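Selected chains only, in their assembly positions.
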Amino acid sequence: MINGEKLTATPIRWAMVGGGKGSQIGYIHRSAALRDNVFQLLAGAFDIDPQRGRDFGASLGVDPGRCYPDYQTLFAEEAKRPDGIQAVSIATPNGTHFAICKAALQAGLHVVCEKPLCFTTAEAEELQTLAASRGRIVGVTYGYAGHQLIEQARQMIAAGELGDIRIVNMQFAHGFHSAAVEEANPATRWRVDPKFAGPSYVLGDVGTHPLYLSEVMLPELKISRLLCSRQSFVASRAPLEDNAFTLMQYHGGAMGFVWSSAVNAGSMHGQKIRVIGSKASLEWWDERPNQLSFEVQGQPVQVLERGMDYLHPAARHDDRIGGGHPEGLFEAWSNLYYRFALAMDASDRDDRAALAAIRYPDIHAGVEGVRWVENCVRSADLGGVWVDYR
Amino acid sequence: MINGEKLTATPIRWAMVGGGKGSQIGYIHRSAALRDNVFQLLAGAFDIDPQRGRDFGASLGVDPGRCYPDYQTLFAEEAKRPDGIQAVSIATPNGTHFAICKAALQAGLHVVCEKPLCFTTAEAEELQTLAASRGRIVGVTYGYAGHQLIEQARQMIAAGELGDIRIVNMQFAHGFHSAAVEEANPATRWRVDPKFAGPSYVLGDVGTHPLYLSEVMLPELKISRLLCSRQSFVASRAPLEDNAFTLMQYHGGAMGFVWSSAVNAGSMHGQKIRVIGSKASLEWWDERPNQLSFEVQGQPVQVLERGMDYLHPAARHDDRIGGGHPEGLFEAWSNLYYRFALAMDASDRDDRAALAAIRYPDIHAGVEGVRWVENCVRSADLGGVWVDYR
């Protein structure tokens, strides 16, 4: 159980790019990173407006002299210090991730990056190569993957409790953008502009979340081909979609389905994953993250609860509080940042065995998310036809 | 509210083909038909074994002399009687529906038939033409459509409470045939044999149920093209599928999705329909049929309950007991049989206005179910490609 004891020898010296005043995502990054003494916030380029960024950093207790006007200066100046940062988190709009991530890796920094890493698989693979050559960690914030019951599902599937896997049914289908809310809200506007958002809206913004959960739960499962049909129900969003259906055929014959939507009126998140095997199914819903439904055919449905002794030790490891007490998304993120720290620490010590044992959304996960969106868009733009996965 | 008062001038003289000793579906037909004095069971060809059929009929209080060895004799002998039957229900394996239904119509009988009516759209249209020319009613037992909250959904959608319809997300995905149970169970075996089951298994057996619910709720919505991918996860079932995904494009741009499955391990029924509009969604689940979720974007989810004053009068009409008391599938079927009786009565009185006002799963619904399966199979057999709906 994690309870605030120091997990790495010393906290990792850390900075943020973006995530400034009023940013919700910036807050969750900091809440997660700073929770357990594994990171220390020492510098940042928090805002596109330098003064506002400096003020904001100061309010967080960051030395104003280490609040920089832009990421280039941040990386350059910190590199000159003996106590300069070791890691940076990137919480900026999608269109800037690639350049910042690349610069950070080139500066020898570990990186935590918002998804998507970038807009093309080619770029993603470039980052992957760069990270490998520099021996740096790239963590990608598929935050839901930090929930303990995702690990529980992974372990149960690995142990064969579901039998042969047949179907993976996924959705992340909320309703918050049923109307053209972006017209009045700049924070939403960039998401539907290809210049800033990249080649897709909901496929990348929400669909990749349950997709990554499936990768965690089913590491062996590989997509063979897929078909995607996407729509812009709010017409002004075209060519970006606000709804998409993706059918996937896996190698070996299993089937997958992802419903990605921002126009599922009245739904809060609607992120669910159901893994169906020849003997049993598992189902998890991100709005009730402390429960996991285990359904053996011919037996009563069982509802597993976070924090209970009957869970796999790998799942219990992340407990911060006993069963019954609800944990939420912040704990899931904290679990990820804790692993990011372990991975960075192992990497710095060149402890490859330790590194290999840490499961977290890494550069590979980042690449795969970009690849999936790219394949979906390719299929959709060909008219919703089957395309070989590449 | 229905409470057992006589609904038609005199009960309709009624017989059954099939549904004999041990038949679960026969029991539900009789429970529904005989509940409210609108039908009177007077004859039957209950069993392929004449003696067993006669014994069974007698146990139900049917005159043994009107328990016939086969449907041909049933129709021929009853036609000779001045008090012969007016209507017949067909509860036999799928492969026999067409012939029996055709013979019944030719004998001038009203018909209630299990779905599917037959195996091809051509046959279905032949029955439709025959029924029209004879002025006879054909009711099809899409039993779930009799639940009151389906009518409530229909009325709310018609009143514009959802805004423009965008997505219809449907599933009927149970897990009872996750293993090859048919090897030990003859009652299941015919369902996976094309000779008796027709060109599909789960598409027709379960998928058409939520499809019909969508037709009830959204009478204006017409499929433009569809794509179906089907699988036989229990390999011995091939070419019949035990799982299928169907994507549909409607005229006007709305999208539909149907997941049909018998291998959704651990799921009981898993029949759900969610209709999503530009303003709100409605969701209904057949295992909790007394509740309907109404989700206006930006407002708290509302859970509507059967039997409450706030429902539409057309929904309340079917109440048999006050709100809070759960009604089940038998009430849904009773509601249908009650409408079948009203329709037969109106037809016999040639009251076309009355007839037009009765909403029930009629021959058109039967044809459309067959057509949908046919289109799905055509798409699937072409490799899961988009096909124009025809």
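For clarity, chains are labelled A and B in written order, and residue numbers in each chain start from 1.
Just so it is clear, a residue touches a chain if its C-beta (ideal position, glycine included) is under 8 Å from a C-beta of that chain, and two chains touch if they have at least 3 such contacts.
Not measured: the values here are computed from a predicted model.
Student: Total copies in the complex, given 2 are shown here: how many?
Tutor: 4
The working rule: only the chains that are shown with their structure count from here on.
Student: Return the distance between the CA-based centres of subunit A and subunit B, expressed in whole Å.
Tutor: 44
Student: Which of the residues in subunit A end up touching subunit B in this complex?
Tutor: Per the touch definition, subunit A meets subunit B at residues 162-163, 166-167, 169, 175-176, 178-179, 227, 229, 231, 233, 243, 245, 247, 249, 253, 255, 257, 259, 261, 263-267, 276-281, 294-297, 299, 301, 383-386.
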